[in-house]
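Note sheet for the following structure.
For this view, one protein chain was removed and the others were kept in their places.
As written, the chains take the letters A, B, C, D, E, F, G, H, I, J and K, and residue 1 is the first residue of each chain.
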Amino acid sequence: MPNIIVIHGPNLHLLGKREPEVYGKLTLDDINARLEALARELGAQLRIEQRNGEGEIVTLIGETMDWADAVVINPAAYTHTSVAIRDAIAATGLPAIEVHLSNIHKREEFRHKSLIAGVAVGQIAGFGCESYLLGLRAACSIYTNSSRS
Amino acid sequence: MPNIIVIHGPNLHLLGKREPEVYGKLTLDDINARLEALARELGAQLRIEQRNGEGEIVTLIGETMDWADAVVINPAAYTHTSVAIRDAIAATGLPAIEVHLSNIHKREEFRHKSLIAGVAVGQIAGFGCESYLLGLRAACSIYTNSSRS
Amino acid sequence: MPNIIVIHGPNLHLLGKREPEVYGKLTLDDINARLEALARELGAQLRIEQRNGEGEIVTLIGETMDWADAVVINPAAYTHTSVAIRDAIAATGLPAIEVHLSNIHKREEFRHKSLIAGVAVGQIAGFGCESYLLGLRAACSIYTNSSRS
Amino acid sequence: MPNIIVIHGPNLHLLGKREPEVYGKLTLDDINARLEALARELGAQLRIEQRNGEGEIVTLIGETMDWADAVVINPAAYTHTSVAIRDAIAATGLPAIEVHLSNIHKREEFRHKSLIAGVAVGQIAGFGCESYLLGLRAACSIYTNSSRS
Amino acid sequence: MPNIIVIHGPNLHLLGKREPEVYGKLTLDDINARLEALARELGAQLRIEQRNGEGEIVTLIGETMDWADAVVINPAAYTHTSVAIRDAIAATGLPAIEVHLSNIHKREEFRHKSLIAGVAVGQIAGFGCESYLLGLRAACSIYTNSSRS
Amino acid sequence: MPNIIVIHGPNLHLLGKREPEVYGKLTLDDINARLEALARELGAQLRIEQRNGEGEIVTLIGETMDWADAVVINPAAYTHTSVAIRDAIAATGLPAIEVHLSNIHKREEFRHKSLIAGVAVGQIAGFGCESYLLGLRAACSIYTNSSRS
Amino acid sequence: MPNIIVIHGPNLHLLGKREPEVYGKLTLDDINARLEALARELGAQLRIEQRNGEGEIVTLIGETMDWADAVVINPAAYTHTSVAIRDAIAATGLPAIEVHLSNIHKREEFRHKSLIAGVAVGQIAGFGCESYLLGLRAACSIYTNSSRS
Amino acid sequence: MPNIIVIHGPNLHLLGKREPEVYGKLTLDDINARLEALARELGAQLRIEQRNGEGEIVTLIGETMDWADAVVINPAAYTHTSVAIRDAIAATGLPAIEVHLSNIHKREEFRHKSLIAGVAVGQIAGFGCESYLLGLRAACSIYTNSSRS
Amino acid sequence: MPNIIVIHGPNLHLLGKREPEVYGKLTLDDINARLEALARELGAQLRIEQRNGEGEIVTLIGETMDWADAVVINPAAYTHTSVAIRDAIAATGLPAIEVHLSNIHKREEFRHKSLIAGVAVGQIAGFGCESYLLGLRAACSIYTNSSRS
Amino acid sequence: MPNIIVIHGPNLHLLGKREPEVYGKLTLDDINARLEALARELGAQLRIEQRNGEGEIVTLIGETMDWADAVVINPAAYTHTSVAIRDAIAATGLPAIEVHLSNIHKREEFRHKSLIAGVAVGQIAGFGCESYLLGLRAACSIYTNSSRS
Amino acid sequence: MPNIIVIHGPNLHLLGKREPEVYGKLTLDDINARLEALARELGAQLRIEQRNGEGEIVTLIGETMDWADAVVINPAAYTHTSVAIRDAIAATGLPAIEVHLSNIHKREEFRHKSLIAGVAVGQIAGFGCESYLLGLRAACSIYTNSSRS
Partner (left out) sequence: MPNIIVIHGPNLHLLGKREPEVYGKLTLDDINARLEALARELGAQLRIEQRNGEGEIVTLIGETMDWADAVVINPAAYTHTSVAIRDAIAATGLPAIEVHLSNIHKREEFRHKSLIAGVAVGQIAGFGCESYLLGLRAACSIYTNSSRS
């Protein structure tokens, strides 16, 4: 039964209040509830955190590296600007799944490039809340495959 | 019950014989079998095709536009070079889910840019065969949501 | 009386079903009928073909090089990606008129650059169906001028 | 019966004296005569002006905005450098047809980009004097279509 | 009477001690005093905060979104690097006025580009302390106009 | 009591008639009236001119250099293309305030770069007519500070 | 005795009719005859194919991967645009020799970059028909060295 | 005895008043006097003009094309922005010598590129007033050589 | 006897656990012990801090500016992304020595550019723990030279 | 019987000692012996030289221009940086064959561009010692063809 | 009476034999003779050297720095690639005049940029042998002006 840390990046605490035409009406609590439900179904243990600070996310990743088997992270704005979070993921050596509510490849040019992708197992973008759920599935699937072999 | 066309792009017929350190040992038949199994579970109807030609994929998309409710496509090499497939997806107006076996954002620079992303609902990359399965789930979820509303 | 091959590139068979806010409601048959009518008026002989494949267009150009006096081509998506069609036009040595339904210079950045322009006599873009008709006039005018001198 | 302002940009008063291998031997008077003849045939009213100054063209466009139904403009060198003429066309809200004697997409790199294209209905380039005539036809066709609807 | 949050970005607490040839001798307290005086004159209510952390500014913007009618922000170094603050401003939907002590367009190349500008009403740069005062006036003027209509 | 020359660049004589969704309904006369009113309040002497030609603006700046204490200029389209106006401002040595009705940093890519900024004291953009009024205040404030010291 | 597949890319069937100042007067049959003669001399078995379609070349490479010991390929226009052919070569794992009639590094800028080179053993360009013959020698030499060790 | 038109571009009428640390204290009249003196020595006939407008320079070049044997031009700011002056020089077919007071290759990046250079015989930059005198010598030398042969 | 603040940037608290093939097995405590030992030998007073947050480093630099004579900083990931730390160093006016465990110029392209270098005395990269020791020596040497003169 | 100068560029005297995983174990003497043997077979006269200095290679090319009928050159590192060797080859007017041991198009980005290619007949890269032998064959073939015609 | 070192860069010893359509038929001896004649007329003392090696030119500049009052240098190919010669000129502190036979700004893109220009007084390009003579005049004029003041 894998331990999975889910990290919500900056501004995601405002979800539902924020640009609804881009992200829909769901709040972060809604998403977390769905994640917990699916985790129970898949037999995973979740820790879910939201942080606005780049350094706080770096610290969080370092702190959970001994507990967690995988990271599901929506780096939000830091996707495009943070080498520090990239380095933190590389340092833990944990498999990371990068998720995005919107399809970042369809938005402003500066959102097409992900600094996180270079150290992530994979990326899921564009499915709203569903991106998180698919990410959780992917994380469990990776855990199952690696513990099997 | 949604009709979903799954399109495998160029060279994917060689899967399993091809660069196993990048893509794993699964053959295309293995992937298709898993897709069919999941489709049964999710109550979806699949049509699965593999094409090596850009124009053939364009033709295929045009032909299935009346039958299909969604497209799950791994454009492979054409991800980075085909405006024609992009235009075909835009022309059908069907929701398209772009999937990739490998995390294209970690590979050669020229594979970071997807011409397809601009017209796709979302992108799933880096989970091997699992990318297709997650893509199928996403397609069904989109169908359910849109037919509900 | 000039022989003119009119080539419609990929996805143009979907015309009328496709992004009407960009291209209008005309179907390819409508355009072809208008072309035939104008050809009769101008005393030209037309052969009209639509192809989705880059290689098919290359083959078509090679096949008609002995019959045709000029080429009116809407390369559609291949405008921006095909060196092969460019080389085919250069190889035939026939005057080519490049036409586009929409004004490609106003659309996405990647549609501003035409690989075909470098080997075409001229370019007409942005007038919908009228672009083809103006292109046919241009082709006839070039034929008349060159056979005169 | 549409009123159409035809604007010849900088250096076009030298036509016929200038780089004949690029533009042919026609003078501006020759072109204007052909334009007048075609206008009579198509039932259009023309005003034809040549200006060397960017600001003069801006002023001219502003002055004729109440009289003209469409603009046929060969911005010549200003095609590639003038945001002011672009803004003037946008300000009038009149349909503008951009014409070029030579195929600008085949010439020096800096001539490939048109600042005017972003606000023009369409572009016709590469047919010598014929570019103007096709442009006039396009202008009349646009007028007819819009006054019909 | 509008509520306006004034945000001073990183290093602005060092003002007066810092590169005086670029920014002058005023301290942050001096600027704040002038802002308060002008606010009284214009009938505005101010909250003034300085933060060094990008995440802290994101948090601050989120916290004041219900109280504030407008934001006057000098993002300082984060102007050029922070997508997170940009997203926070977009999320609140409040009008934001971007101010800079120095004319950023005259300094190092990397300071010419503002990530904040894309979501701000306007930008005022180069007038030292006066930039803030003009920004406050702009904020009040926007409030007056929008509450009038 | 400072003498201030206010320069309106190309197409601004069309204000009010022009793209109202971008610039609002105010005419140039409305703006000038507000400028005159504020000038009286601030004790400044104004000269206000509008020019469509780049060279005319260069000439105007040269002519007023002995009379004026500061320049408030909206270079409009020339902001992005005119080295000559930049050089004229540098040549006079007068403080120049660059103003823009719209936030140029939010518009087309080619409007993000100001050639004028490199020689201006500061830039105010995005506040419509208010940009001019803030610019006039800035000009007076600079005059007061420099004549005091 | 090595089995070698020789692949001629798009438009090469027009050789001899095509831009003779660039490629000379030899037809494809002439080249093939010389290749066959040299193959006999070197003790190699040849299969020679020409294809205009990118997908057709991908298919061809896949089909001959079990028979062939090496590939001699002139990708022609696809050299610069085809990721699919690159992937096909990588998938077969066969040594590929890239040949070009002309020195692509001396032609238009867009012909300087080869997408094929990244997966080829080596490249021979600029010697007309001789490029193929040298390529065949190289293929045999590689076969001899690898079967020896 | 050659006829030579000397053209001073925008802002050069302010010479001596303008950025003396870059251009020295000489006025335009000083330079013109030295040019006249050297012309007498070399047996050349001069016409000297200064213009601030791009279009005015275009017109001037067109007007003097029948009289002049060569052009000595300091395009000043238009060096870097004017395609129209470039086209005017090309249209006249007269040898043009491009001169600059300062070494443009040492100044701001945007001054390194000359649009005029592509149609000029040569360029002389960096010697202050002496640049004009050397340019006049070059013009006479070209005239002598071409009339000799 | 100089006071020197040593700043370890983000993720350096994970040292020894992190990508050992790049950074070796030393922990941050090991490095700090060696720094303290060398400081005693060189007669320097150290304060050593590690921070994950960009804003925290900015705050730290501001706080120690009165105590410290020099800064030895390994900005880690912030080397490439932080204008704020750059500005903080510039604001303090203290000599800063930039150190890196690995040779950043040999790693990913985005690590080649240091935003800190523009305000640092010098840079030492690639010698593992030794980079810090050499950096401390450099700091002492600068202190000695400047206090001597 | 052609005279051919073979030039080995910088560091090639270290061959065999140098990065064997890239270039193999052959020494320069081994290569030269094979070249001499093939030259005897083909009836060519060789002069073989190795130089480390760019200027020395320039001088060498100039010195042998009267004796040599062709140049086979491996410019090594100077391939990517030397305009002087390019100019030397252009100056002699001799046909030059550019050879490389490794496939430069597969190595670091900065090795993809050859300054020599623009003046060479052709390029052979990636076949180790065999590149030289193929280059010698190409040189003899060119000599035979040109002396025949 | 100034001492002037004239330096001819790589390949210039081949002048007259080399690309006569670009540089004319003059040999280096012809140019040197004209330079000596003009030097006598202007009262200057010349030392004239030609070098093919970048390092040799660096050494030469260093050696003559005590004797020479100015440098007239045609860096030829090194214009575009040599930081070392640039540094040598900067190190001597002597005024340097950069001359070119051809107008480098009209040739291949890579010849447009001069690394030498950044440390030269001025540049003269495009007048063949005359470029040297004008350069010598400029050098003497600079000497006269500086020794006068």
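Quick note on the criterion: contacts are C-beta pairs under 8 Å (C-beta built on N, C-alpha and C of every residue); 3 or more make two chains touch, one makes a residue touch a chain.
All values derive from a computational prediction rather than experimental measurement.
In the full complex, the chain left out of view touches I, J, K.
Counting over the whole complex, chain K has residues 53-56, 58-59, 62, 65, 81-84, 86-88, 90-92, 115, 118 touching the chain that is not drawn. The missing chain lies against chain I, touching residues 103, 105-106, 112-114, 117-118, 120-127, 130-131, 134, 137-138, 141-142.
The omitted chain makes contact with chain J at the following residues, 9-11, 13-14, 17-19, 51-56, 76-78, 80-81, 108, 110-111.
Here, only the chains that are shown with their structure count from here on.
Common neighbours of chain B and chain C under the contact rule above are G.
With steps allowed only between chains in touch, the distance from chain B over to chain F comes to 3. The contact pattern of B-C recurs in D-H, the pair among D-H, H-K or A-B where over half of the contact pairs coincide by residue number.
Chain H and chain I have Cα centroids lying 54 Å from one another.
For the pair chain I and chain K, the distance between C-alpha centroids works out to 46 Å. Multi-chain contact residues, meaning those touching two or more other chains, occur in chain I at positions 53-56, 81.
Here, these are the chain pairs in contact: A-B, A-E, A-I, B-C, B-G, C-D, C-G, D-F, D-H, E-F, E-I, F-H, G-J, H-K, J-K.
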